[in-house]
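Left out: one protein chain. Kept in place: all the others.
The letters A and B name the chains in turn, as written, and every chain counts its residues from 1.
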(Lines give C-alpha, C1' and ligand atoms only; values in the text may rest on other atoms or scores of the structure.)
Protein backbone atom coordinates (compact mmCIF):
# COMPACT_ATOMS: atom_id res chain seq x y z
CA UNK A 1 0.00 0.00 0.00
CA UNK A 2 2.84 2.38 0.85
CA UNK A 3 4.42 1.61 -2.54
CA UNK A 4 1.11 2.50 -4.22
CA UNK A 5 0.99 5.75 -2.26
CA UNK A 6 4.62 6.42 -3.14
CA UNK A 7 3.93 6.04 -6.85
CA UNK A 8 0.93 8.37 -6.63
CA UNK A 9 3.02 10.81 -4.62
CA UNK A 10 5.97 10.98 -7.03
CA UNK A 11 3.57 11.39 -9.94
CA UNK A 12 1.73 14.25 -8.22
CA UNK A 13 4.98 15.92 -7.14
CA UNK A 14 6.42 15.57 -10.65
CA UNK A 15 3.36 17.38 -11.99
CA UNK A 16 3.68 20.26 -9.51
CA UNK A 17 7.36 20.50 -10.46
CA UNK A 18 6.48 20.61 -14.16
CA UNK A 19 3.98 23.43 -13.55
CA UNK A 20 6.64 25.43 -11.65
CA UNK A 21 9.06 25.02 -14.55
CA UNK A 22 6.28 26.12 -16.90
CA UNK A 23 5.75 29.29 -14.88
CA UNK A 24 9.39 30.11 -15.64
CA UNK A 25 9.01 29.29 -19.33
CA UNK A 26 11.62 26.52 -19.30
CA UNK A 27 12.07 24.18 -22.25
CA UNK A 28 10.83 20.58 -22.17
CA UNK A 29 14.12 19.24 -20.94
CA UNK A 30 14.09 21.65 -18.03
CA UNK A 31 10.50 20.67 -17.26
CA UNK A 32 11.46 16.99 -17.05
CA UNK A 33 14.51 17.75 -14.91
CA UNK A 34 12.59 19.94 -12.45
CA UNK A 35 9.86 17.29 -12.27
CA UNK A 36 12.37 14.55 -11.44
CA UNK A 37 14.08 16.74 -8.86
CA UNK A 38 10.78 17.66 -7.21
CA UNK A 39 9.60 14.05 -7.07
CA UNK A 40 12.84 12.26 -6.22
CA UNK A 41 14.99 15.05 -4.75
CA UNK A 42 13.78 14.73 -1.16
CA UNK A 43 14.61 11.04 -1.01
CA UNK A 44 17.94 11.64 -2.76
CA UNK A 45 19.01 14.33 -0.30
CA UNK A 46 18.06 12.01 2.57
CA UNK A 47 19.99 9.07 1.13
CA UNK A 48 23.07 11.16 0.43
CA UNK A 49 23.04 12.68 3.94
CA UNK A 50 22.54 9.30 5.61
CA UNK A 51 24.97 7.49 3.29
CA UNK A 52 22.15 5.13 2.25
CA UNK A 53 23.28 3.80 -1.12
CA UNK A 54 22.19 3.03 -3.80
CA UNK A 55 19.65 5.82 -4.17
CA UNK A 56 16.03 4.89 -4.91
CA UNK A 57 16.12 5.94 -8.56
CA UNK A 58 19.45 4.21 -9.16
CA UNK A 59 17.90 0.96 -7.90
CA UNK A 60 14.58 1.60 -9.65
CA UNK A 61 15.27 3.64 -12.81
CA UNK A 62 11.62 3.04 -13.76
CA UNK A 63 10.66 5.75 -11.25
CA UNK A 64 12.68 8.23 -13.32
CA UNK A 65 10.76 7.15 -16.40
CA UNK A 66 7.44 7.49 -14.54
CA UNK A 67 8.23 11.04 -13.38
CA UNK A 68 9.51 12.03 -16.84
CA UNK A 69 6.29 10.79 -18.45
CA UNK A 70 4.23 12.60 -15.79
CA UNK A 71 6.11 15.81 -16.66
CA UNK A 72 5.50 15.45 -20.40
CA UNK A 73 1.83 14.64 -19.84
CA UNK A 74 1.55 17.75 -17.67
CA UNK A 75 2.73 19.92 -20.58
CA UNK A 76 -0.20 18.72 -22.66
CA UNK A 77 -2.93 18.76 -20.02
CA UNK A 78 -1.79 22.00 -18.37
CA UNK A 79 -4.93 23.91 -19.41
CA UNK A 80 -7.00 21.33 -17.51
CA UNK A 81 -4.95 21.77 -14.35
CA UNK A 82 -6.94 24.73 -13.16
CA UNK A 83 -10.00 22.50 -12.74
CA UNK A 84 -8.10 19.80 -10.90
CA UNK A 85 -6.65 22.06 -8.25
CA UNK A 86 -8.51 20.47 -5.32
CA UNK A 87 -7.59 16.97 -6.47
CA UNK A 88 -3.97 18.09 -6.61
CA UNK A 89 -3.99 19.55 -3.13
CA UNK A 90 -5.21 16.21 -1.78
CA UNK A 91 -2.63 14.21 -3.77
CA UNK A 92 0.11 16.58 -2.71
CA UNK A 93 -0.93 16.24 0.95
CA UNK A 94 -0.96 12.44 0.61
CA UNK A 95 2.47 12.61 -0.96
CA UNK A 96 3.84 14.80 1.81
CA UNK A 97 2.75 12.31 4.48
CA UNK A 98 3.79 9.25 2.47
CA UNK A 99 7.28 10.68 1.82
CA UNK A 100 7.62 11.54 5.50
CA UNK A 101 6.68 8.00 6.55
CA UNK A 102 9.16 6.48 4.09
CA UNK A 103 11.89 8.81 5.35
CA UNK A 104 11.27 7.80 8.97
CA UNK A 105 11.23 4.09 8.11
CA UNK A 106 14.47 4.37 6.12
CA UNK A 107 16.28 5.92 9.08
CA UNK A 108 14.83 3.42 11.58
CA UNK A 109 15.87 0.54 9.29
CA UNK A 110 19.41 1.93 9.44
CA UNK A 111 19.24 1.80 13.24
CA UNK A 112 19.39 5.56 13.69
CA UNK A 113 17.97 7.49 16.64
CA UNK A 114 14.43 8.91 16.75
CA UNK A 115 15.59 12.52 16.39
CA UNK A 116 17.49 11.62 13.22
CA UNK A 117 14.51 9.57 11.99
CA UNK A 118 12.23 12.60 12.42
CA UNK A 119 14.70 14.80 10.55
CA UNK A 120 14.99 12.14 7.84
CA UNK A 121 11.19 12.12 7.50
CA UNK A 122 10.95 15.89 7.20
CA UNK A 123 13.83 16.04 4.69
CA UNK A 124 12.17 13.38 2.53
CA UNK A 125 8.83 15.18 2.82
CA UNK A 126 9.84 18.73 2.03
CA UNK A 127 13.21 18.86 0.24
CA UNK A 128 11.82 18.01 -3.17
CA UNK A 129 9.77 21.19 -3.05
CA UNK A 130 12.66 23.23 -1.65
CA UNK A 131 15.00 22.07 -4.44
CA UNK A 132 12.28 22.82 -7.01
CA UNK A 133 12.06 26.39 -5.72
CA UNK A 134 15.85 26.85 -5.63
CA UNK A 135 16.23 25.58 -9.20
CA UNK A 136 13.44 27.94 -10.30
CA UNK A 137 15.17 30.73 -8.38
CA UNK A 138 12.32 31.31 -5.89
CA UNK A 139 12.46 31.66 -2.14
CA UNK A 140 11.26 28.26 -0.96
CA UNK A 141 7.47 28.53 -0.76
CA UNK A 142 7.01 26.08 2.05
CA UNK A 143 8.04 28.61 4.65
CA UNK A 144 5.60 31.23 3.53
CA UNK A 145 2.19 29.60 3.25
CA UNK A 146 -0.10 27.30 5.23
CA UNK A 147 1.33 24.59 7.47
CA UNK A 148 3.38 22.28 5.29
CA UNK A 149 6.77 21.46 6.77
CA UNK A 150 5.03 21.44 10.14
CA UNK A 151 2.61 18.76 8.91
CA UNK A 152 5.61 16.67 7.88
CA UNK A 153 7.18 17.23 11.30
CA UNK A 154 3.97 16.31 13.14
CA UNK A 155 3.48 13.23 10.97
CA UNK A 156 7.05 12.08 11.61
CA UNK A 157 6.64 12.29 15.38
CA UNK A 158 3.18 10.72 15.26
CA UNK A 159 4.64 7.69 13.48
CA UNK A 160 7.69 7.53 15.73
CA UNK A 161 5.55 7.69 18.88
CA UNK A 162 3.32 4.90 17.53
CA UNK A 163 6.47 2.82 16.99
CA UNK A 164 7.76 3.73 20.43
CA UNK A 165 4.42 2.73 21.95
CA UNK A 166 4.84 -0.69 20.36
CA UNK A 167 2.04 -0.46 17.78
CA UNK A 168 2.54 -2.59 14.66
CA UNK A 169 3.98 -0.67 11.70
CA UNK A 170 0.74 -0.96 9.69
CA UNK A 171 -1.33 0.70 12.41
CA UNK A 172 1.20 3.49 12.93
CA UNK A 173 1.27 4.09 9.19
CA UNK A 174 -2.52 4.29 8.91
CA UNK A 175 -2.91 6.57 11.93
CA UNK A 176 -0.18 8.87 10.60
CA UNK A 177 -1.60 8.94 7.09
CA UNK A 178 -5.10 9.89 8.23
CA UNK A 179 -3.91 12.31 10.89
CA UNK A 180 -1.39 14.02 8.62
CA UNK A 181 -3.80 14.28 5.70
CA UNK A 182 -6.50 15.71 7.95
CA UNK A 183 -4.12 18.26 9.49
CA UNK A 184 -2.89 19.44 6.09
CA UNK A 185 -6.39 19.75 4.61
CA UNK A 186 -7.67 21.61 7.68
CA UNK A 187 -4.65 23.92 7.45
CA UNK A 188 -5.46 24.71 3.81
CA UNK A 189 -9.19 25.14 4.51
CA UNK A 190 -8.75 27.48 7.47
CA UNK A 191 -5.48 29.06 6.30
CA UNK A 192 -3.63 27.98 9.41
CA UNK A 193 -0.11 29.34 9.33
CA UNK A 194 2.94 29.10 11.51
CA UNK A 195 3.80 32.40 13.15
CA UNK A 196 6.32 34.31 11.06
CA UNK A 197 9.56 35.87 12.22
CA UNK A 198 10.04 39.25 10.61
CA UNK A 199 13.36 40.92 11.31
CA UNK A 200 14.47 44.26 9.98
CA UNK A 201 17.83 45.79 10.66
CA UNK A 202 19.93 48.66 9.50
CA UNK A 203 21.57 46.72 6.66
CA UNK B 1 42.71 11.15 -25.48
CA UNK B 2 39.66 11.39 -23.24
CA UNK B 3 41.92 12.64 -20.42
CA UNK B 4 43.27 15.34 -22.74
CA UNK B 5 39.72 16.32 -23.68
CA UNK B 6 38.76 16.30 -20.00
CA UNK B 7 41.58 18.68 -19.10
CA UNK B 8 40.61 21.03 -21.96
CA UNK B 9 36.99 20.78 -20.85
CA UNK B 10 37.54 21.62 -17.18
CA UNK B 11 39.78 24.53 -18.18
CA UNK B 12 37.14 25.91 -20.56
CA UNK B 13 34.34 25.39 -18.04
CA UNK B 14 36.39 27.04 -15.29
CA UNK B 15 36.81 30.07 -17.54
CA UNK B 16 33.06 30.35 -18.27
CA UNK B 17 32.45 30.05 -14.51
CA UNK B 18 34.95 32.82 -13.81
CA UNK B 19 33.23 35.10 -16.33
CA UNK B 20 29.84 34.45 -14.69
CA UNK B 21 31.28 35.36 -11.31
CA UNK B 22 32.77 38.49 -12.87
CA UNK B 23 29.35 39.51 -14.20
CA UNK B 24 28.20 39.50 -10.57
CA UNK B 25 31.23 41.48 -9.41
CA UNK B 26 32.48 38.79 -7.03
CA UNK B 27 35.90 38.99 -5.42
CA UNK B 28 38.80 36.81 -6.58
CA UNK B 29 38.05 34.11 -4.07
CA UNK B 30 34.48 33.86 -5.29
CA UNK B 31 35.73 33.73 -8.88
CA UNK B 32 37.97 30.76 -8.08
CA UNK B 33 35.20 28.98 -6.17
CA UNK B 34 32.62 29.45 -8.93
CA UNK B 35 35.21 28.30 -11.49
CA UNK B 36 35.94 25.10 -9.55
CA UNK B 37 32.23 24.41 -9.04
CA UNK B 38 31.49 24.93 -12.73
CA UNK B 39 34.34 22.70 -13.86
CA UNK B 40 34.17 19.95 -11.24
CA UNK B 41 30.60 20.27 -9.89
CA UNK B 42 28.92 18.04 -12.46
CA UNK B 43 31.25 15.15 -11.76
CA UNK B 44 30.99 15.73 -8.01
CA UNK B 45 27.18 15.65 -8.04
CA UNK B 46 27.31 12.44 -10.09
CA UNK B 47 29.80 10.79 -7.74
CA UNK B 48 27.84 11.78 -4.63
CA UNK B 49 24.55 10.53 -6.11
CA UNK B 50 26.08 7.23 -7.24
CA UNK B 51 28.16 6.81 -4.07
CA UNK B 52 31.33 6.69 -6.21
CA UNK B 53 34.10 7.65 -3.79
CA UNK B 54 36.66 9.20 -3.70
CA UNK B 55 35.58 12.13 -5.88
CA UNK B 56 37.75 13.04 -8.87
CA UNK B 57 39.29 16.16 -7.30
CA UNK B 58 39.97 14.35 -4.01
CA UNK B 59 41.95 11.73 -5.94
CA UNK B 60 43.53 14.30 -8.26
CA UNK B 61 43.88 17.60 -6.35
CA UNK B 62 45.93 18.88 -9.28
CA UNK B 63 42.66 19.39 -11.18
CA UNK B 64 41.61 21.87 -8.48
CA UNK B 65 44.87 23.73 -8.99
CA UNK B 66 44.39 23.71 -12.76
CA UNK B 67 40.87 25.17 -12.53
CA UNK B 68 41.99 27.75 -9.96
CA UNK B 69 44.80 28.92 -12.22
CA UNK B 70 42.42 29.01 -15.18
CA UNK B 71 40.11 31.25 -13.12
CA UNK B 72 42.90 33.64 -12.15
CA UNK B 73 44.18 33.80 -15.72
CA UNK B 74 40.64 34.61 -16.87
CA UNK B 75 40.58 37.67 -14.61
CA UNK B 76 43.58 39.07 -16.44
CA UNK B 77 42.66 38.17 -20.00
CA UNK B 78 38.96 38.98 -19.63
CA UNK B 79 39.13 41.94 -22.06
CA UNK B 80 40.38 39.51 -24.73
CA UNK B 81 37.48 37.12 -24.16
CA UNK B 82 35.15 38.98 -26.47
CA UNK B 83 37.38 38.07 -29.41
CA UNK B 84 37.60 34.43 -28.43
CA UNK B 85 33.89 33.83 -28.21
CA UNK B 86 33.73 31.34 -31.09
CA UNK B 87 36.71 29.39 -29.77
CA UNK B 88 34.96 29.19 -26.42
CA UNK B 89 31.73 27.93 -27.87
CA UNK B 90 33.63 25.07 -29.52
CA UNK B 91 35.60 24.24 -26.36
CA UNK B 92 32.43 24.37 -24.29
CA UNK B 93 30.68 22.03 -26.75
CA UNK B 94 33.65 19.65 -26.63
CA UNK B 95 33.52 19.78 -22.84
CA UNK B 96 29.82 19.05 -22.74
CA UNK B 97 30.23 15.90 -24.82
CA UNK B 98 33.43 14.79 -23.05
CA UNK B 99 31.80 15.20 -19.60
CA UNK B 100 28.76 13.26 -20.80
CA UNK B 101 30.93 10.41 -22.09
CA UNK B 102 32.86 10.23 -18.81
CA UNK B 103 29.60 10.21 -16.83
CA UNK B 104 28.24 7.30 -18.89
CA UNK B 105 31.47 5.33 -18.56
CA UNK B 106 31.60 5.86 -14.79
CA UNK B 107 28.10 4.45 -14.35
CA UNK B 108 28.74 1.51 -16.70
CA UNK B 109 31.97 0.71 -14.82
CA UNK B 110 29.88 0.53 -11.64
CA UNK B 111 27.61 -2.01 -13.35
CA UNK B 112 24.56 0.27 -13.40
CA UNK B 113 21.72 0.06 -15.92
CA UNK B 114 21.64 2.00 -19.19
CA UNK B 115 18.92 4.39 -17.98
CA UNK B 116 21.03 5.31 -14.96
CA UNK B 117 24.14 5.59 -17.17
CA UNK B 118 22.34 8.05 -19.43
CA UNK B 119 21.22 10.10 -16.41
CA UNK B 120 24.76 9.96 -15.04
CA UNK B 121 26.07 11.29 -18.37
CA UNK B 122 23.60 14.17 -18.47
CA UNK B 123 24.26 15.08 -14.81
CA UNK B 124 28.02 15.14 -15.45
CA UNK B 125 27.48 17.18 -18.60
CA UNK B 126 25.13 19.86 -17.37
CA UNK B 127 25.21 20.14 -13.56
CA UNK B 128 28.38 22.21 -13.43
CA UNK B 129 26.58 24.94 -15.35
CA UNK B 130 23.40 24.58 -13.28
CA UNK B 131 25.34 24.93 -10.02
CA UNK B 132 27.19 27.95 -11.44
CA UNK B 133 23.87 29.63 -12.17
CA UNK B 134 22.39 28.76 -8.75
CA UNK B 135 25.47 30.13 -6.95
CA UNK B 136 25.25 33.30 -9.04
CA UNK B 137 21.50 33.46 -8.26
CA UNK B 138 20.34 33.06 -11.86
CA UNK B 139 17.68 30.80 -13.29
CA UNK B 140 19.74 28.02 -14.87
CA UNK B 141 20.49 29.20 -18.39
CA UNK B 142 20.61 25.81 -19.96
CA UNK B 143 16.84 25.53 -20.07
CA UNK B 144 16.34 28.79 -21.86
CA UNK B 145 18.66 28.86 -24.85
CA UNK B 146 19.75 26.62 -27.75
CA UNK B 147 19.90 22.84 -27.36
CA UNK B 148 22.35 22.07 -24.59
CA UNK B 149 21.03 19.53 -22.11
CA UNK B 150 19.43 17.80 -25.08
CA UNK B 151 22.81 17.48 -26.79
CA UNK B 152 24.11 15.83 -23.62
CA UNK B 153 21.10 13.51 -23.58
CA UNK B 154 21.52 12.59 -27.25
CA UNK B 155 25.28 12.05 -26.81
CA UNK B 156 24.67 9.79 -23.81
CA UNK B 157 22.26 7.57 -25.74
CA UNK B 158 24.46 7.59 -28.83
CA UNK B 159 27.36 6.23 -26.78
CA UNK B 160 25.18 3.73 -24.92
CA UNK B 161 23.69 2.40 -28.16
CA UNK B 162 27.18 2.03 -29.63
CA UNK B 163 28.12 0.01 -26.54
CA UNK B 164 24.93 -2.01 -26.77
CA UNK B 165 25.65 -2.73 -30.45
CA UNK B 166 29.00 -4.17 -29.41
CA UNK B 167 31.25 -1.49 -30.92
CA UNK B 168 34.63 -1.04 -29.19
CA UNK B 169 34.70 1.81 -26.66
CA UNK B 170 37.09 3.88 -28.79
CA UNK B 171 34.78 3.85 -31.78
CA UNK B 172 31.70 4.69 -29.70
CA UNK B 173 33.61 7.55 -28.11
CA UNK B 174 34.72 8.99 -31.43
CA UNK B 175 31.27 8.70 -33.04
CA UNK B 176 29.67 10.36 -29.99
CA UNK B 177 32.26 13.14 -29.87
CA UNK B 178 31.85 14.06 -33.51
CA UNK B 179 28.07 13.63 -33.52
CA UNK B 180 27.56 15.58 -30.29
CA UNK B 181 29.91 18.39 -31.30
CA UNK B 182 28.22 18.68 -34.69
CA UNK B 183 24.72 18.74 -33.15
CA UNK B 184 25.68 21.42 -30.64
CA UNK B 185 27.38 23.64 -33.22
CA UNK B 186 24.47 23.29 -35.64
CA UNK B 187 22.08 24.16 -32.80
CA UNK B 188 24.05 27.35 -32.05
CA UNK B 189 24.34 28.27 -35.73
CA UNK B 190 20.67 27.81 -36.53
CA UNK B 191 19.34 28.72 -33.09
CA UNK B 192 17.63 25.36 -32.66
CA UNK B 193 15.69 25.33 -29.41
CA UNK B 194 13.61 22.81 -27.52
CA UNK B 195 9.96 23.77 -27.42
CA UNK B 196 9.20 25.75 -24.28
CA UNK B 197 6.40 25.10 -21.79
CA UNK B 198 4.85 28.36 -20.71
CA UNK B 199 2.25 28.08 -17.98
CA UNK B 200 0.36 30.94 -16.43
CA UNK B 201 -2.12 30.57 -13.63
CA UNK B 202 -4.07 32.67 -11.21
CA UNK B 203 -1.32 32.66 -8.56
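In this section, a residue touches a chain if its C-beta (ideal position, glycine included) is under 8 Å from a C-beta of that chain, and two chains touch if they have at least 3 such contacts.
A quick note: this is a predicted structure, and the numbers were derived from the prediction, not measured.
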Checklist entry - Which residue among B:55, B:89, B:110 or B:185 touches the omitted chain? => result B:55
Checklist outcome for this item: Touch assignment to the omitted chain, from A:134, A:161 or A:174, lands on A:134
Checklist entry - Where does subunit A touch the missing chain, residue by residue? => result 48-51, 112-113, 115-116, 119, 130, 134, 137-140, 142-144, 149-150, 153, 193-203
Next on the checklist: Touching the absent chain: which residues on subunit B qualify?
Outcome noted: 18-19, 21-31, 33, 44, 48, 51, 53-55, 57-58, 61, 64-65, 75, 78, 81-82, 134-137
